[in-house]
Structure formats: C-alpha cells, structure tokens
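With one protein chain held back, the other chains of the complex are shown just where they sit.
All chains are identified by letter, namely A and B, in their written order; residue positions are counted from 1 within each chain.
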Amino acid sequence: MTTNKMTFKKRRSRLSSSQYESVLGFSLFLPALLVVTVIIVKPLVESLWLSLHKRNLLSMNPDPTFVGLDNYVWMFQSDWFWGILATTLLITVVVVNLQLWFAIGLAVLLDFDFPGQGIVRTLLITPWAIPVVVTAFMWRWMYDPSFGPLNYWLRSAGLIDQPIAWLGLKATALPAVMGVLLWKGLPFMLLAMIAGLQQVPNEMREAARVDGANPWQEFWHIVLPSMRQIILLMVILRSIFLFNHFDLIYLLTGGGPADATRVLSIQAVNLGFDSFRFGRAAAITSFMFLVLVVVSVVYFRIARMNEAKA
Amino acid sequence: MKKVAWLLIAVGTLVSFSSTLAQTELVFWAGAEDPGMLSIFEQYEGEHPDVKLTLEIVPYNNYSQKIIAAAQTGTLPDVLLLQPKVPATFAGLGVLAPVTDLVEELGGETEFYARDLGFNTLNGDIWGVPFYVYPHVLFYRQDMFDAAGLTSVPETWEEFSTAAAALTEGDRYGYLAFFNDPVAHTLHQWMATNDADTFDADLNIVFNSPNTVETLDFLKSMWDAGVMPPGATTYNMGDARVAFANNQGAMIISSTSFLNVLKDQSPDLFATLGVAPVPHNKGDATYYAFRSIGLPKDGPNQAAAEDFIRWLYNPDNLISYFVQADLGYMPMTKSLVNGDAYWSADAIAPYEPLIRPALEAAANGFMPGLNAVNNPFAGLFETQDVYRGTLMDVIVNGTSPSEAAATAAKKMQEIMDQ
Partner (left out) sequence: MRMTFRNPLYWLRFAALFVSVVIIGYPIYWLVISSLKPIGTIFAGSVPAALQNLSWLNYKVILTDARFWRFFLNSSVVSVSATLVTVFLSVFAGYSLSRLRFFGADTFGQIVLFVYMVPKVLLAIPLYVWMFEIGLLNSYAGLIIVHVAEGLPFCLWMLRGYFEVIPKALEDAAMIDGCSRLGALVRIILPLTGSAIVAAAMFTFITSWNDFLFAFMLVNKVEYQTLPVGLTFMFSSGEATMWGELMAGSVITSIPVVLLFLFLQRALVGGLTAGAVKG
C-alpha cells in the first residue's frame, strides 16, 4: 500500500488532475475506439467511397474507376430496387411490431412469481440462444410439405387438405420467413420488456389501483407509458437489426422463391460476391446505412418532441 | 559444454533447413474431401520423398471468388481442381497457366474426349486437364415400377411424364424434381436432351429458342400435374436425394455421385435401383459435370506440379485413384473407359451395369452455355442466378415459358455487355 501511495503521489505532481483524467480517460477508451474504427468505421468509409466507383473484378479492368453517383442512379432506376426495398421495409415494420406486442404481452404474463420461473425463462430464451444456421435448417424442415410438423399438425387439425410448401410458394414465403424472424427475435425483446416492466415504479401502480383503475387501465395508462423509454429503444434497435439482417433470410430461402423474400442485404451480397460488381454492392449497402441514419435521426427528434409534450 | 551445445544446435538447424529446402511442398486445392486424393498423395510421397503434398479444402461455395481473391495476392495453390465453367472464366482473367502442352503429352485427343477438351479450351489453349466426370442420369425404383405395372423405363419425354403420373400415389411422388439449387440442374438436365442451348457458335444468345421454351413448358406441365413434391421449389439436389433414398419418390435425375451417397447411407436400395439415361426429346446430349486439374499462372512450383500430374495420369495410378475415390466419379481418359482394368477393379465391378451406360453417354456431354463455343459468360449466368431465376419464374410465378425465356435472354445480354 505504501508503494502505491508513493507512486500515486509522484504521478499526481506532474500533471494536473484534470489533465491526468483526460489522458487516462482517453487511453482507457482508446483500445475500444481503435477496434471500432478499424473494423467498422474504416470499412464504412471505404464502402461509401467504393459506391462512387465502378469495380468489377471479372472485367478486363478490375481497378476502381470513378463514376460519381452512377451506381446509385442505376440502383434507383432498376426494376428490382423498389420491390426489394418494399420487402425489406415490410419485414422490418411487421416483425418489429409483432415482436414488441407479443413481448409486452408475455412480459406481463410472466410478471408474477411461480414455481419454475427460471426454467420457463430459459425456455423462452432458447430461440435466441440457438445459432442462426440451426434456426434456418430447423424451420426449413418444419415448413416442409412432405415431412414437416407444421403441415402435419395443420392437416391433422383439418385446417388444410394438401400440404403447403410454405417456403416454396410466393404467397406464403414472406409470412413464413417473418414467422421465423419473429420466433428468433422474441426472446431478446422479451428480456428487455421484462427489464422495463421491473422499472415501473410500484407506488404509481398501487396509487392507480387505489384510485379504482382496473388491470387494463393500469396497464395502458401507467405501465406502458413508464416503459416508453425502453420501448423506444428496442423498437429502434430491432428495426435497425431487421433492416440490415442477412443471415436468417439467406439461409432460409436465399431470397426466393422467385425473389419473394429478397431483401436489400441479400441483393448486395449477390451483387458483390456472386457477380463481383463491388461498386454496385457498395452502393446498396451504403444506401442502407444512410437510410437508417436519416430515419433514426428523424425518429429521435419526433420522440423527443413527444416527450417534451408529455 | 556450451560451445558443443551451440554447435549441435547449429548443425541441427542446418540439417533440417537443408532438408526442407530439398523438399518441395505442393498445395492442392479441392472443394470437398477426397479420400482417393489423400491416398494418392501418400503413394506419391512414398515414391518421391522429396515432395510433400497437402490437400487444402476450400469449400466449393464461392469457389470462383476465392480463387480470384487468391490470384490477386499471389496465394494460389500449386495445383487446383477446377469446376466446369471455371477454366474459361479464369483463363480470360489470367489466373491460370495453360496446360496445352501437358495435355498433348498425356495423349491429347487420343486419350481425352474431344468434348471434354473443348470445355477446357479458350482462345486455342487448354486450361484444365479433364480429371473426373459425373454425368446426370435417371435413377429409378424398379420395385415401384413393378408395383405400378410399368414394364419399361421411359426413354422419351412423353413416356417420362406418363410414368411419373402412374407412379404418383398419395405422399409418394413420381418425379423428385428440385428447383432451388444455384446451378439450376433440373433445367439443364432436360435442356440437354432437347437440343436447347444458351449460345450459338457465334456467341449469340439463343436461350429463348423454341426448344428452351418447350423444356420449360415440359417442366411446368409436370409441376401442374402434381407429379413433383410440393417442396420441390425449396429443394436443392441434396434434399431431393435424401427424399429419394427414403422412399419418397420413384424417380430422380441426379449425377452419378449420388451412388456414393446411396452406398454409404442406403446400400439396401441397390437391390431395386435402376439407372438409365435421361429421357430424350429432340436431342440426346447428356448433362454432366466434371472436374479438371489446373495450374496457377506463374506458379513457383510449376515443374513439380506438372510432374505430379504426369505421374497421376499414368493409367495404373489413375485407376488407383478412382478405385478409392467416391463412387460415381468416373475417369475421363479413353484408356480407362475402354480398357478392362478399371471395370474389373473390385470396388467398381459390382456397379458396372449402373455406371457404364452413364459414362458412355458422357461422351456426348452438355455444359450449359459452353456447348457451342467456350466463353467466360456461362459461369456468370449461373452466379447471377439467370438460369435458376428463369426456372423459378416459370414454376413459382407462373410466368409463361416464352416470356420467362425472353427475359432471361435479355438479362444475359446485359451481363455480357457489362
């Protein structure tokens, strides 16, 4: 201890405490900053730069050539872009909403002590724990018309006559994929809602009950508004995640059948890794990022205005 | 003591260093495991102690992209297995070294089939040595045929769809088609037998020819007739094969490599398994797939690699490979195909009736987009999903075949123009 004190005092005498704090703070922060810069910021900047160039690794001229906004123009004018954008947005909006409401409902249901609470929680978390590949294979099989349980149970219950190839028909593929995304993402949302629920001050709830509010009113007017912050946060986090999501959709359908479930991320990967048009792939991914930035900023601004009002 | 120790270390280092200097290491890329190759390596190393062979498995998905990436930083292996459409694409990019002379040495057109060489040729040079072939054939269940009262194996398209209908019963389907594989095998299997092609000899796109449209029509009509499992639009070849091996269907068209899978997983099936050429319509080519052996451009160990290849193509060594390789991967050299040694080998003999007809049909092989003239575009059409997209368009979207083919032709033109 004595040695510490001495070293400490020695260091202290050289820098003022705020300078010391500054240096220490920065150096503690630096490693994290470095990793994030190199792995995320640098590629981001490179992608943005690349999106302004033409880079086709399979052409006679594989070096990047500046083409300005050509790639973006090509993208907006293409016959596939708007459809794929719509699919991506649809998935994002629908799944996030479903996840949110199911999670809130489940969280409220779970909000009481009962034997085996830990086990139940673990069970409900498992979809998140299971790797995406596993989820994909599992559900591909679940949806299979020839030997999947879903069709089996639906037929047994008399709801359908013939087995339906859920992932193979245009009409059902997108809902089927959304179902899997919902299932996979529910645990995370549920955890957050449970956490949020626990934050609701008990006094307010008691007060409301004393005032004669029924459980529904208590929920709608007290509980829900208190959870506003975490709901806002989860909605934006999950929306970002789903908008950008690649793994599960790619593994489930690869974007098919006949592009019914093709989202922006899959299109970007196809352009980049299958067609080697890296400039164009970068345009798509840069667009995705920029859209998210703009939407988030707008979202937060609106949320802040609403909070100011409330 | 210290001095002695240092001396020993120095000598030891020198010795090991010089021995590694004397040893050449050849790196061999393949996309999947190859027990035959590993035992060949052992054999070669036994006969040539100064060479060490290493097999690196670089999974076949995105194989082309990995090769290009390796080429860009000079980390290509010394020898690599090439997928069919690759030689043309890569040759154009300067990734490979020509092996024209080597092929001549190994026998040229006397040893190799003209079509196989053709698919490996671009701009007058040969870029891959044909190694093994696995043609697509019709696998069928004799027992199901008997049960349905079918006495003959379909040989024409009409016979095929009739048979499929007769064989469909309840949850068992007549034809286990699959549409969801990136290569669009199902389309090519049938196009080959209908004289339908992607390019003509002048590199004009003829994909939207009446023959192609007819092929798409044929598949669509069978789909509508319900002889294919509803999951066919989500199946890739692996899924369909598993279904076949588990009695879910009476017929499937797949490559002879399926035999290896069956041998491992459902050997009992061989009792009622039949193999026949794919039923033909207007043409009688056989859709097939093969692997060639290629060399990187300016590879540092090119001489050693060529030596290995020369050794490998010695008929005895080649037979040694094929006997240990997966069943269904078959030789592409005339001496093996026409000779007795290969067919009388213990591992091969029991299966001869199944694979010999397939191999003979492979003499008239069909490669999507490369039949008329070799070009670097065929591979692109595949990676950019044009073939599969067309198939899915017709089956899933219900687009009319002529429209779908026309759209595909347009897309192909765009790709070529870029």
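As a convention for this text, contacts are C-beta pairs under 8 Å (C-beta built on N, C-alpha and C of every residue); 3 or more make two chains touch, one makes a residue touch a chain.
None of the values given here were measured: they were computed from a predicted structure.
If you put the hidden chain back, the residue from B:E25, B:E42, B:E56 or B:D224 that touches it is B:E56. Considering A:V73, A:A86, A:V120 or A:I160, the position touching the chain not shown turns out to be A:V120 (whole complex). Residues of subunit B that touch the chain left out of the display are 32, 56-60, 66, 69, 72-73, 171, 181, 236-239, 241-243, 245-248, 257-258, 260-261, 265-266.
Although one chain is not displayed, its contacts with subunit A can still be listed: residues 1, 4-5, 8, 18, 21-26, 28-29, 31-33, 35-36, 38-44, 46-47, 50, 106, 109-112, 114, 118, 120-134, 137-139, 141-142, 146-149, 152, 183, 186, 191-192, 194-196, 198-199, 205, 229-230, 233, 237, 240, 243-244, 246-247, 251, 265, 268-269, 272-273, 278, 281-282, 285-286, 288-289, 292-293, 296.
Methods note: only the chains that are shown with their structure count from here on.
For this pair, subunit A with subunit B, the centres built from the Cα atoms lie 39 Å apart.
Interface residues of subunit B, counted against subunit A in their complex, comprise 62, 65, 68, 89, 93, 171, 179-180, 182, 229-234, 243, 248, 376, 380, 383-385, 389, 392-393, 396-397, 418.
In the complex of the two chains, the subunit A residues touching subunit B come out as 56-59, 140, 143-147, 162-165, 167-170, 253-254, 256-260, 270, 273-277.
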